[in-house]
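All protein chains of the complex are present and in place, except for one that has been dropped.
As written, the chain order gives the labels A, B and C, with residue 1 at the start of each chain.
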Amino acid sequence: MSWNTFGRVFRFTTWGESHGPALGVVVDGCPPGIALSEADIQPFMDARKPGQSKYTTQRREADEVRILSGVFEGKTTGTPISLMIENTDQRSKDYSDVAKAYRPGHADYTYDAKYGFRDYRGGGRSSARETAARVAAGAIARKVIPEVGITAWVEQIGDVALDYARFDKGAIRSNPFFCPDPETVSRWEDLVDSARKSGSSLGALVTASAEGVPAGWGAPVYAKLDSELAAAMMTINATKGVEIGDGFAAVTNTGESNADPMRPGADGKVEFQANHAGGIAGGISTGQPVTCRVAFKPTSSILTPVDTITSEGEATQIQTKGRHDPCVGIRGVPVVEAMMALVLADQKLLHRAQCG
Amino acid sequence: MSWNTFGRVFRFTTWGESHGPALGVVVDGCPPGIALSEADIQPFMDARKPGQSKYTTQRREADEVRILSGVFEGKTTGTPISLMIENTDQRSKDYSDVAKAYRPGHADYTYDAKYGFRDYRGGGRSSARETAARVAAGAIARKVIPEVGITAWVEQIGDVALDYARFDKGAIRSNPFFCPDPETVSRWEDLVDSARKSGSSLGALVTASAEGVPAGWGAPVYAKLDSELAAAMMTINATKGVEIGDGFAAVTNTGESNADPMRPGADGKVEFQANHAGGIAGGISTGQPVTCRVAFKPTSSILTPVDTITSEGEATQIQTKGRHDPCVGIRGVPVVEAMMALVLADQKLLHRAQCG
Amino acid sequence: MSWNTFGRVFRFTTWGESHGPALGVVVDGCPPGIALSEADIQPFMDARKPGQSKYTTQRREADEVRILSGVFEGKTTGTPISLMIENTDQRSKDYSDVAKAYRPGHADYTYDAKYGFRDYRGGGRSSARETAARVAAGAIARKVIPEVGITAWVEQIGDVALDYARFDKGAIRSNPFFCPDPETVSRWEDLVDSARKSGSSLGALVTASAEGVPAGWGAPVYAKLDSELAAAMMTINATKGVEIGDGFAAVTNTGESNADPMRPGADGKVEFQANHAGGIAGGISTGQPVTCRVAFKPTSSILTPVDTITSEGEATQIQTKGRHDPCVGIRGVPVVEAMMALVLADQKLLHRAQCG
Partner (left out) sequence: MSWNTFGRVFRFTTWGESHGPALGVVVDGCPPGIALSEADIQPFMDARKPGQSKYTTQRREADEVRILSGVFEGKTTGTPISLMIENTDQRSKDYSDVAKAYRPGHADYTYDAKYGFRDYRGGGRSSARETAARVAAGAIARKVIPEVGITAWVEQIGDVALDYARFDKGAIRSNPFFCPDPETVSRWEDLVDSARKSGSSLGALVTASAEGVPAGWGAPVYAKLDSELAAAMMTINATKGVEIGDGFAAVTNTGESNADPMRPGADGKVEFQANHAGGIAGGISTGQPVTCRVAFKPTSSILTPVDTITSEGEATQIQTKGRHDPCVGIRGVPVVEAMMALVLADQKLLHRAQCG
């Protein structure tokens, strides 16, 4: 089934293909009276935008957002906000090889299996270009939760992890890898450049943290904050895993080492002495930073020919010559931030609905 | 927000608390004409049931399911199927300590933060007893997807992992750990027994695989099969992470080592030469086994006193004396299977809706 | 498709058949901290209960509601509230005629056409017994909107309408017809008794009004308050039409005669000089009473034999001998009230979600 809406009361619906005339998103359920203009959205688009360094795809898109509805005299009206981004660099190259044969690891085969048919130009709807629309929606979501500060960064590329002892939040936006550890940047430059030159690709680990989420957002069972975040992150192209707090490391913790003891804080608030839980207990935020990590696989677009079949079922090989990201996880950072903002905005409104 | 329904067209709604008179589930959207009786459901209940070995909680529940609607003359009618399980061993112990102070890592504090109020008896709605209802629903879901075989097992407890070289699917049900490697069983016996005796707790890793899922189930963007599975798994109590296929290991793969090459199969079908993707590409099933792994934290219910605060904000300590699972992940196995069945049944019907 | 949930954030899911062991409802999304016990619900059940006069079906049901979850120490916890009502008078009569032939006007034929199969005992899921569950849920909804007073009554039975000049709200509960005009009661007694004796049936018009709804509940387009009410009313068995405000009479109004002029009210509020709109403009409440009218058809259960076919497609005739309501619209009154309460509670919470 095609299902292009996410969220329960703060909902967004994206549309568009890699090589169609445009793509966009309709954001529904946004509270009224919020100051909003294209200028609020564009910086987030620019952070995700391709073609900004040699470490990302060379497709060049202005990614200019246009607000088509839902804003009047500079403020949200409470009615649906339609955002459109025109595609400008959908190169009219020859797609005959992709049309005829399935690229393993891409959605080519599965779309055909499902729909009997696919828009093969640049992956059609399965292209990560769709995430531009989410980033635009995410910029609106952030305005719904001004009390929350969301930051994501790359923690690891391939087998090279940053060193948290050198963590510098201010450095994240100052390098093409969203890396908070300046000393790791040059190692990633070499790594990614090498992959780019050889036509290979690399996986990455992206970490995100939301500070300022008050205790009480989320739900007991099927809209648990962690479940919503996991669902959101796993809709991003190339993601293969999601963790909250200690995540998989919790498997080797004991009840004692995994505890987040509490004590009275200075200002009458509760103070936690650890955050193994990643800011969520029983599906509901604790008031600590909400943290998650997302695993991105290396893109399947590589120069090395890979065995595959044609749409007629014949054996063949395919290699990817076009523009692509040697490490798709890097540009995943603004998307992870956007999805976190979108989930939290929805949960804030849901909490308000039930608990006033 | 309270949100106790999961699924899009094959939907289920659970209700009930740990120490209420009963708990249950309403399964809606089930196709008509499927043979169904309590006997089809009970074996799955029994697999999850507490009190069956010294390695799980000593709470003893018959966990007998009663079908209250939606079945006539032994077949589903297409109308909602209501299942009820009476609680029989909700011991009337003294809950005054839990009522007054928050158990860190449990939902005590967050429920109070959200609702200003909580049913503190056995954790109320946050208790893993809720999963009995899902297991019951999952038994129905399995009947909706007879073409699919779902199996889950424990892969690791604490830092002791099984050895896949000795994998024996037939052994899973023959030991109290759902362990497919008989030689690992005795090591886990020692490990869990030791944790039990010392009042500590252990994390676990649960792996699940669904065979027979045809290519084409899932969706391009926001109902991606992997996203739905991640959401489903992360609603299970004590889960902190979800992976599809290679999951976090994909971070250190390259595009070459992560490839799942395809070739024509013997019977006119496609044959994959690897399954790093876990049976899902672009959010849609490939026809290979759908695999996922779920991280369970060690339960926060331990004998060691932990710093916490009272509901009045005063510093105190709390320790857990009652019955509990030293390794909650073990009994997570039937729940992981149930959630997988529930997601796949929903996706099968969604696929049929759009693609006939 | 079976779809047994209604509502967007205050949601309820009903289950159960006429002749199953029980029926019930799960109410999800209810705010926490609301005082609730069976005693709050029972009076509404009693108003709808069959067998209370010779003007309704002689089936005798205690219709005792049991709260199974979601309430602790007399207050809602914010988690799902499960209510169950046991069926006690599902008479084990011979259903062979209904099993074999379709009763025209009932769901017999359409259920078979849809599901290939049906629970023919008392109409199964299509029985108006399902409305008992809604009335129970409606009692909870009323507690969510204490600012609103909802009243429904019968306005017309067959071709005998009440006279609004004699409207006495206090009289509604004092006669078996929910008639606010005492002088009309005796005419309806004769009319309904005559239909009952001859095995015929009568249609009815039910009117409902909600006072105290503040301006601002509803939505601009697809969750318009009038649309939600229309959907809700048309789910009630035997309904064939819904009107808001002047309804069909608005067709012959002009813009001038249909106007609801406004002026400043005594207390700084707005004062409307008419209410043709039924308290809704642009899908959103105006602050005036929200009014609607619902048309109930005469039940198809009549003594006169009607041409029909068997499930094998052979011509036959069928007549209804069992217990039934000669005028089903009468017992529709508490159901209409319940649905109105359920819609308004949902809209109140939705409004709070978006607009704080």
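Here, contacts are C-beta pairs under 8 Å (C-beta built on N, C-alpha and C of every residue); 3 or more make two chains touch, one makes a residue touch a chain.
Note that the structure is a prediction, hence the values are computed from the model and not measured.
From the options C:P50, C:G70, C:G122 or C:G218, the residue with contact to the chain not on display is C:G218.
Checked against the full complex, the one of C:T56, C:T77 or C:Q156 touching the unshown chain is C:Q156.
Where chain A meets the missing chain, the touching residues are 1-5, 9, 11, 13-17, 20-24, 26, 28-30, 32-33, 68-70, 72, 75, 77-82, 84, 111, 114-119, 121, 124-125. By the touch criterion stated above, the residues of chain C touching the omitted chain are 1-6, 8, 14, 102, 104-107, 109-111, 113-116, 125-126, 130, 156, 158-159, 195, 200-205, 214-224, 226-235, 239-248, 250-256, 258-264, 268, 270, 272-273, 276-278, 280-287, 295-302, 304, 306-309, 313-315, 329, 347, 350-351, 353-355.
Residues touching the missing chain, restricted to chain B, are 8-9, 29-32, 78-79, 220, 349-350, 352-356 (touch as defined at the top).
Criterion: only the chains that are shown with their structure count from here on.
We define each chain's centre as the mean of its Cα atoms; on that basis chain B and chain C are separated by 39 Å.
Chain geometry summary: the mean Cα position of chain A and that of chain B are 26 Å apart. Among all residues of chain B, those that touch two or more other chains are 1-5, 14, 111, 114-116, 125.
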